[in-house]
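Shown here: the complex without one of its protein chains, the others still in place.
Here the chain labels run A, B and C in written order, and each chain numbers its own residues starting at 1.
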Amino acid sequence: MTRMSVPWRPGGKQVHRGPAALVAGIAKALYATFAPLVRAFPGPLLIGAIVAVIVGVWINYLVFEFVDDSLVASSTNLAGETGLLGGPLALGEVRAGLTTSGVPGSGILCYVLYPLQYGVVRDVVSMGGILGFISVIPLYTIWWERKVAGRIQSRTGPMRVGGWHGWSQSMADGIKLICKEDLCPASADRPLFKLAPYLAFVPAILAFFALPFGTYWVFRQVDVALVFILAMLGIEVIGVILAGWASNNKWSVYGAMREACQMVSYEIPMGMALLIPIMVVGSLSLTTVGDTQSEGWTSWIVFRSPFTFAAAVAYFVAALANCKRAPFDLPESESELVAGFHTEYSGFRWSLFFFGEYAAMFVVSGLCVILFLGAWYSPLPMSLADRWGLGDSVGARAIKGLLFAGPLWFVAKCVFLLYVQIWIRWTLPRIRIDQVLYACIQVLLPLMMVLLLGHTLYELFVPVHGFVWTVFNLVLSLIGAVFVLGMIFIATYGFWNRVGLVGSLGVETLPGS
Amino acid sequence: MAPEEICIILTGEFGDGVVDTVLDACRPYAVVRVDGWSDIARFLRDDGRMRFNMLQCVTALDLLEDNKLAAVYDLFSVPVVGVGPCATLRQHFAIRVEVDRDAPHIPSVSGIWPAAEWHEREAYDMMGIVFDDHPNLTRILCPDDWEGYPLRKDYEFPLEYHGIPATTEHQLNSPRH
Amino acid sequence: MGTTVLQSGSDVLTDVEGSEQGDLRTEEMLVNMGPQHPATHGVLRVVLRTDGEMVLESVPHIGYLHRCAEKIGENLQPFQYIPYTDRMDYLAGMNNNQAFSIAIEKLVGIEVPLRAQFIRVIFAELNRIASHLVAFGTYGLDMGAFTPFLYAFREREMILDLFESTCGARLTYSYITIGGVHDDLPDRFLEVLDEFLDYFEPKIDEYNQLLSFNHIFVKRTANVGVISADDAVRWALTGPVLRASGVNWDLRKSTPYEIYDRFDFDIPIGLPGGREGVPRSVVVGDSWNRHIVKVWEMRQSCRIIRQAMAQITDGPHIAAKVKNVKLPDDEVYVEIENPRGQLGFYVRGDGSSIPARVKVRGPSFCNISVLNHVGKGCLLADIPAIVGSIDIVMGECDR
Partner (left out) sequence: MSWIDNRFEEGLIVTSLDWAINWGRTSSIWPMTFGLACCAIEMMAVGASRFDIDRFGAGAFRATPRQSDLMIVAGTVTYKMASRLKRLYNQMPDPKYVIAMGACTVGGGPYFKHGYHVVKGVDLVVPVDFYVPGCPPRPEALLEGLMRLQDKILHQTRAKDPMSRVRAEVLAK
């Protein structure tokens, strides 16, 4: 490939003097060292980064648990010096507390743990974690969606950008979008036009602040977390309607109106579906709901009764509609409304809508996982850990975190649900608006009422762990297991046979080749 | 039915309305007078022996040497269950209507065959034949402010359109048509 | 498109009217769909008068791709004009070449060798499959299903490979020419073709499962944009649109051209719901029938190709030199069955080697003219469903 020669880029060296020379020298040396490495081993580096993130998350998990467990223990040992986290423990006291818990390396660890006893520090750390997570999740969901779509469509998807399977594709998209011209149509309502993307994006982030990733893994332990998250997801629609209105474009108005209809109607069955697990547990706190499902996959709420099973499916459908995913992507349906409510948006503002959408996808999947699919617990029952004699030592905690419970399980389940959403999107055609509303008001809403009533009666009259209850529980659990295993099998089969699926007739068999 | 029989029926029914019949051509046709064309069209569609229910094509012709314009209507009868009593004929015939080049007026048949609506608009756009009583006789392919009728033999190519040059030096040096 | 909504260019938009309905006042809105819109298959422009999601009027405006094909036909010799016919219905170049070639052959009186006729039939039917595949895929795209489109293109690429191995072009072939075909078949062509058919025929069922009989797809298309048989004939609709309305009319059967009378094949027509596996909500002449007729036609095309492959004979592939042939002072109008309907060529000679008049009767031109008649009172989302099922190609619509 011949490179174009561009006249205004001088071919000669740039001359730096003084401190600039030093900085330039360091930068060049670093670039010379790392650039070949990145080019040579993109795949291992990516996998290494993922492993590092997992290990980091896991270590972090340990740290948090230690701060909570050890410090609570030590502070009570120290005759109730002060409260749990506000209390200024001296460095020595932390070390003493750690030593009594038998932690190796407590001499160094105490310096790490000491600041963590302050609420502000903990908030800052977890805020950073959440913001990082929120920016990574949409980026990689988008890349992943493009790869999955490619695989479904017998092509490859992004391959070039970043080297290994286009893993940095979304980052490139992000850089490009940020650097795009910030357009605001002349006839648009300027302030509202600029406000709308934030109104769509910020609530999706706020929802993360009450979403628990594990028993200790929540930014703010809100007692009515479920209501809070639903409210935040509900605010998103205001941003979309504002966007449609302020753009001064008829397609945008169509998109916004569709979004309004769809959101307002689907929030009702969605909320009703979520009432059922709440009824089972008796708490609106998501951490409490999650912690009741620790005894293996048969204890997950989705398999508790036929009604919860149906409610989980209905919730997933309503959630698809709620975050505008196909086949309910009417607000932005490309073949009808050009791009729907974001027709006039470009660059960074448009990417905010996208981030908001993918963040909302993760939140609704997270709600589904917490309320129905066993939250952060693995299919293995927690009691197995006790039977294996795992204590509270570091190693035992590590095994517990990886095998039985932990944010990794939560994220893995969410990612599976995201995968299902992507799968549906690239398979099904789109529904018409009257059919969307029909499906909600005539089908889902009565269904949810029946389920709600049915489940109430079921809880009232069917004794827990009685014969009927157990049979239903086991049958539903088996159905669920077969379903998930089947999907995994299909995906794996498709992956291994990805060459064969393209078809037998290739270019090389043609005459004259 | 053979074209000869159709011509015989037509001349029998309309007499002077049929100016000429051309039967030895690749595709036989009859030339009819402009003022009788509406009646002939209705007869062709409704008469039990004709049943030309489908107007396939309207071709506008520029007969520069005769100082005339013409429209050729290609008619088919397609067997459809439920349209008329004996819509089982399969025949093809063409009618030609010639008009004076200076005042090209032909009665519209879009009330008889709705398909004629767009064909007649196209003939108007390309050749400048005016179809009387047409519901919406506007240009269809060219923009509304286009000048001239492109398919006429004496059409002059435009030199620019709304500021976009339509010719290049090369084109100016080489003859057109 | 975007903010082109109220931009009217040279076309005049009427005023928006308001209507009083009790306390709520609703306003009708003029929405401009196209000429650049993902659902309009090129540069069709539809001006919609809507009341909310309801479409009161949908007026198609064409001409954004008017490429003066008829004027060019009056200035070139017929064999020079063959490449321009490719570019009319660019999804079915072979069929267009065939139509124009037949017109000139009939006008001049050229006898086409038998082998050439077989080759023509094979290529015309292959191109029919390729064209219907695009229609199938883009219709899925209009309905919001992206994946069938790529599957359709994957299969289409195989057909294009076959074309390429024969005539070197992927899209604009100019292969079928006056007096026969341009080149003979390459070696092993029929074997590979056979392999392709074996591969392709089971795929039709697969795609039907994926798209045509998908519940959502049926909901979107059944009973949408119903065209009665009477209307279809009065508006001179042809091809799959006419047959979906229940009219058994296919030029390959009713007035066979070339050697189509030698083959045994069926003509799929639109069926009412509830019979022969047709979903219950379907009625004759709706968008679903227009879609499925094309799918069944692909199967019939496979049948025709197989028979042609079995019967093909040896011999010359072109009659004689056809350059500078003098056209008699006569006129001819020839129609053949294109994938989209009946493509007609009117050619008038005046004794010289350049025609005095070439007129193209594009099936898309007639088929899309019915849009306003059909699209009254449907929903906004039905407009892509109707336009997509009518399956237009703007190249031959505007010519």
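Assume a contact is a pair of C-beta atoms (placed from the backbone, for glycine too) under 8 Å apart; a residue touches a chain by one contact, two chains touch by 3 or more.
Nothing here was measured: the structure is a model prediction, and the numbers come from that model.
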{"item": "Missing chain: touched chains present in the view", "value": "A, B, C"}
{"item": "Contacting the left-out chain in the complete assembly, out of C:Met29, C:Leu65 or C:Met309", "value": "C:Leu65"}
{"item": "Touching residue (missing chain; options B:Gly17, B:Gly36, B:Pro107 or B:Pro150)", "value": "B:Pro150"}
{"item": "Hidden partner interface residues of subunit C, rising order", "value": "1-4, 7, 9-10, 35-38, 42-43, 63-68, 71-72, 75, 83-84, 87, 90-91, 134, 149-151, 153-154, 157, 170-172, 394-395"}
{"item": "Sites on subunit A contacted by the missing partner chain, in the whole complex", "value": "1, 3-4, 6-10, 14, 16, 20, 23-24, 27, 146, 150, 153-162, 166, 168-169, 171-176, 179-183, 334, 338-339, 342-347, 350, 502"}
{"item": "In subunit B, positions touching the absent partner", "value": "141-143, 150, 155, 157-158, 161-162, 164-168, 171, 174, 176-177"}
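To be clear about the criterion, only the chains that are shown with their structure count from here on.
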{"item": "Where subunit A and subunit B are represented by their mean Cα positions, the distance between them in whole Å", "value": "65"}
{"item": "Where subunit A and subunit C are represented by their mean Cα positions, the distance between them in whole Å", "value": "46"}
{"item": "Intercentroid distance (Cα basis), subunit C paired with subunit B, Å", "value": "24"}
{"item": "Shared interface positions of subunit C, touching two or more other chains", "value": "none"}
{"item": "Residues of subunit C defined as touching subunit B within the complex", "value": "9-12, 62-63, 66, 68, 70-71, 74-75, 106-107, 229-230, 233-236, 238, 246-249, 254-255, 330-333, 335, 342, 344, 346, 348, 357, 359, 361, 365-366, 369, 373, 398-399"}
{"item": "Contact footprint of subunit A on subunit C as seen in their complex", "value": "1-3, 5, 29, 31, 37-39, 53, 140-147, 150-151, 154-155, 158, 161-162, 164-165, 186-189, 192, 195-196, 199, 210-211, 214, 216-217, 219-220, 379-384"}
{"item": "Partner subunit C, residues of subunit B touching it in the complex", "value": "25-27, 29, 53-57, 59-62, 72, 74, 78-83, 90, 92, 94, 113-115, 117-119, 122, 126, 139-145, 150-151, 155, 177"}
